[in-house]
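Presented below is the structure to which this report refers.
One protein chain is absent from this view; the other protein chains keep their places.
Coming up: chain A.
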Amino acid sequence: MIEARNIIKSFDGKTILKDVSAVFKPGQTNLIIGQSGSGKTVFLKSLVGLHEVDSGDILYDDRDFTRMPDKDRIKVRQEMGMLFQGSALFDSLTVEENVRFPLDMFTKQKLDERRERANFCLKRVNLENVNHLYPSEISGGMQKRVAIARAIALNPRYLFCDEPNSGLDPKTAIVIDELIQEITKEYNMTTIVNTHDMNSVLGIGEHIIFIFNGEKYWEGSSQDIFQSDNKELNDFIFASKFFRKIKDKL
């Protein structure tokens, strides 16, 4: 479980996150949604420690991440996996080497064992026979799957996904969404997905937090969204005519 308490974060005097609190439970896909520039990426990056918060606490299973010494932070970080918006695979490494990278860095396993684990992770994300290829030689959807495989290589307790569907076609986006949800259930991970993709919100949103102008405006599930009378949330979710029609029919 990850708990964020009263997070405030500013850049150059401008407050981006204004007293955001949230609890993310394991075994379910937690979604952070909001318009571009609402502060959701800053929130996600604050949770993983890529941004230091101005004030507030971030607790990983009751371990205070914001106040712990760097040595302990490194241990918590090794329990995290993160999928970045642009996949962020290492260009100079092959697909297999990318997936093996965390194993090479943090385990004392033999090369064969590390290879076996990397192949298992690649199979888990439905990728085979691409081990020797470089990231530039595979499609965007495949790159995302390799990034997921790398993120789960060390059996993380916490999985963070920043806009996992950006740049993907709707069909591939659904495959990635379902994969994230399956892995979350399978390994009972605490998964947080940052998205503004409505298919993801309605498809895998078991617990959703809506961020508006750096504040938490709404919290609930994909079912609750249709009943909500929160104006900002409705303006965001039902911005398109298509979704407005669906809401009206329901």
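Remarks
In this text, a contact is a pair of C-beta atoms (placed from the backbone, for glycine too) under 8 Å apart; a residue touches a chain by one contact, two chains touch by 3 or more; residues count from 1.
As a convention for this text, contacts and distances are computed from a predicted model.
Missing chain, UniProt name from the options "Lactate utilization protein A", "Phospholipid/cholesterol/gamma-HCH transport system permease protein", "ABC-2 family transporter protein" or "STAS domain-containing protein": "Phospholipid/cholesterol/gamma-HCH transport system permease protein".
Residue A:Arg73 is the one among A:Arg5, A:Arg73 or A:Arg124 that touches the chain not shown. Annotation: of A:Pro102, A:Gly141, A:Pro164 or A:Gly214, A:Pro102 touches the absent chain (contact as defined above). Only one of A:Thr15, A:Gln85, A:Ser166 or A:Asn213 touches the chain withheld from this view, namely A:Gln85. Taking the complete complex into account, A:Val48 is the one of A:Ile2, A:Ile16, A:Leu31 or A:Val48 that touches the chain left out. Where chain A meets the chain that is not shown, the touching residues are 45, 48-50, 73-78, 80, 82, 84-86, 88-91, 102, 104-106, 160.
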